[in-house]
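What follows is part of the complex, with its chains left where they were.
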Amino acid sequence: MAMNERTNGSGSFFDGVLDRTLGNLRAAWRDIAESARVYIGTGPRPDLPDNDADRLRAQMRACLEGTGGQVSARARAAELGRTYLALSPTGRERFLRLLAEEFDVDRVEVDEACARLSRAHEDNDRREAEQALRRALEPPHTRLLGQFNVLPEGVKFLVDLRAELMSLGRRDATFAALERDLKNLLASWFDIGFLELQRITWESPAALLEKLIAYEAVHTIRSWTDLKNRLEADRRCFAFFHPRMPHEPLIFVEVALVSGMATDVQKLLDEHAPLTDPGSADTAIFYSISNCQKGLAGISFGNFLIKRVVDQLASELPKLRNFATLSPIPGFRKWLDGRLGDGAEPRLGEILNTPGWHLDEALAKDAREPLSRLCARYLILEKGRPGRALDPVAHFHLSNGARVERLNWLGDTSPKGLQQSEGMMVNYLYKLADIEANHEAYTGEGRVAASPALRNLAAKA
Amino acid sequence: MAMNERTNGSGSFFDGVLDRTLGNLRAAWRDIAESARVYIGTGPRPDLPDNDADRLRAQMRACLEGTGGQVSARARAAELGRTYLALSPTGRERFLRLLAEEFDVDRVEVDEACARLSRAHEDNDRREAEQALRRALEPPHTRLLGQFNVLPEGVKFLVDLRAELMSLGRRDATFAALERDLKNLLASWFDIGFLELQRITWESPAALLEKLIAYEAVHTIRSWTDLKNRLEADRRCFAFFHPRMPHEPLIFVEVALVSGMATDVQKLLDEHAPLTDPGSADTAIFYSISNCQKGLAGISFGNFLIKRVVDQLASELPKLRNFATLSPIPGFRKWLDGRLGDGAEPRLGEILNTPGWHLDEALAKDAREPLSRLCARYLILEKGRPGRALDPVAHFHLSNGARVERLNWLGDTSPKGLQQSEGMMVNYLYKLADIEANHEAYTGEGRVAASPALRNLAAKA
């Protein structure tokens, strides 16, 4: 049984929580209550049969009513959480359905509160009626979920629970509502004001670095040696953490300190490249940014992370002049295939269909101009939803106030790079003085900021 | 001007925030924006004249609308916060009025959302209408206040802001509503699951210990020597902290490790008493518990604190058998005066009117029985609001599940002790096995748990 193997992969998914809790954390054996411990190694996890459901329902009610005092209620909530962790997938789904269906808002109460509001005319009455309505609209299951944060890793528990609800919610709207309520709760707890920026280095705990390897979503970390290279003296890595989830990065960014704009990600990741003096670098290249927690989807940290890292680097390394990304263009190939399928640029289509074309100097030379032109167009002119760049990475940086700065021919010749964008990469430039104006222009009128060279190139396509 | 003196008292009040920010914190000079710094030493703080109010209103709006992107909006919120800190009392009141009146919920929007809800019949429509109504009921000023937590000490800022609103709200209901909304926000942020229990010792930072001196509300800490004595090897002090307010205790408790039930607080506080070996103590006496943050009034931590400290002491010191308080009886004298005024116990009344009666053996002997009897009655039988002990300290411990255990004759002969309870003190006993039942009996039926001896005594009165 997977949970009993000694060294399973890093805990990016929900099931990992139990394993980890049981497994290698400092205080694990001390903190786990009897109820959870009995399942270790004793066979299959239970499915939550009906009479157990009755017991659960009663426990949930007792938590909400505070029976035995607040302290006891919290202890009971913790026990509920541990029960949940020990259930089989079927058992968990039943647990959540019970929560979603039987602890939702009381519609009669809501309607009455609405009616009371419509009768309130004096200022004070009105205020009180609003308060009452607000209370009636707060679903008990959300209050109950909130109480789970007294578990040893309660916040992580809820984050992973939301990931589970997101997946259940795709086929059953009952869960979608619960999931949305949980999202609101998490959005309040994960407000940027509560997050801590930490630099990650080769001196960081292996248990944390192992998670970077698991969570890296842009350029796969192939080995501990690859990772070490990304943490050398001329590299930086920063992540946001929540004080109650100190061992779990929320999002992290990898930065290279270089001279001049970086154009080739394979060079940046080369473990045999010489080290350079970070103090003499003039450019910080953000070459990878990865979200780590599925359960925090839709709660945005990336813009704050980039801003905070820019500030920190600027104060640490006064010679830095430019802050830019070296970014993939994940949607380019798909869009291009559509264009080529329509018969545009037949010669280009022919070349790209030749395996290994990028290694053939003559073919590559012929492809370069039309491919660059189309890529510029794709990034700067093509829209997805109204006012929004078609490419998702472009959309992210443009709404943060960056501009499309430069295309990098064969900037990523890894299989993934060729597959998603025919090897093209792009630099987005963060020019501090222009960020606000760029953002306003983009979010207001959908105007994309771009360097004159790229704008001209796009216009030709 | 007070803020410029070098060593003002510890920052327990709101005005202290600015001084402290300006004053002695590590990063202070780096973190303070220009807008705040100009006021240092340049004379009176501004009152927020009308044209400034226009500017403020526009800034608040920009924060809420996210103009220039989320990052810029937060920077602007931080600036608003600093502006607030630099205002005169009049200026601050104007600032808060503006926030309370112009950024409240939009009643038209609320009414429309109510109407929509009443028309929604299908499950999904209903859910969406509920969501919309919930959003409409969330006042913009609360969202804006929440954004202030990006200030360097943003959480403390909001806690102190609530204290200020509480004081304003007493004379103007406009502020009361804003204060209540802020309380809800703080109650969510200060959920017990986010708090950290820390032991405080003589090795703790002086800056923190200085706050204990300022915040101690039961038995005044007279000097650093007195404080040191309360942190010796046979004493314990624990406090709750919030991760984003790491230098500010929320509540703290002082414990003495003794053999047998402690009966006399002057003995406990005696700086010249011999040290005892904590490892051989059988009883932990909680002799003082103080809330530290006015702005967290009504958000309760005390019950959790006692429970957590009991757990921690029990695991550290396995010889501990009893957990009890040595508590003041703050309302006894007032209640007693009423009784004596009605002519009950004339001899007792006479004695108590004799200055220094407790030092006169004969008088004290005569007073002992009737005073003890009345005190037992006061604690066990007298009610304030229905089902609630009249004495506030009794109410706190009884609702935590403790029982009234023993009266201590002349247990506190300090002027304050004589003044509030004729020197009587009381032990509340926390017996782990009975806590839940005691709590339920008390909160459900108002039944007070007490030792048989005291119950008999009370019955005689």
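Going in written order, the chains are labelled A and B, and every chain counts its residues from 1.
What we mean here is this: a residue touches a chain if its C-beta (ideal position, glycine included) is under 8 Å from a C-beta of that chain, and two chains touch if they have at least 3 such contacts.
All of these numbers come straight from a predicted model, not from anything done at the bench.
Participant: Full complex copy number, with 2 in place?
Facilitator: 4
The criterion applied here is as follows: only the chains that are shown with their structure count from here on.
Participant: Roughly how far apart in rotation are subunit A and subunit B when fitted on CA atoms, stated in degrees to the nearest 5?
Facilitator: 180
Participant: Quick check: how many Å separate the C-alpha centres of subunit A and subunit B?
Facilitator: 38
Participant: Applying the document's contact rule, which stretches of subunit A touch subunit B when the two form their complex?
Facilitator: 67-72, 74, 105, 107, 110-111, 114, 117-118, 123-124, 126-127, 130-131, 133-134, 137, 146-151, 154-155, 173, 177, 180, 188-189, 191-194, 243-244, 300, 303-304, 307, 399-401, 435-436, 439-440, 443
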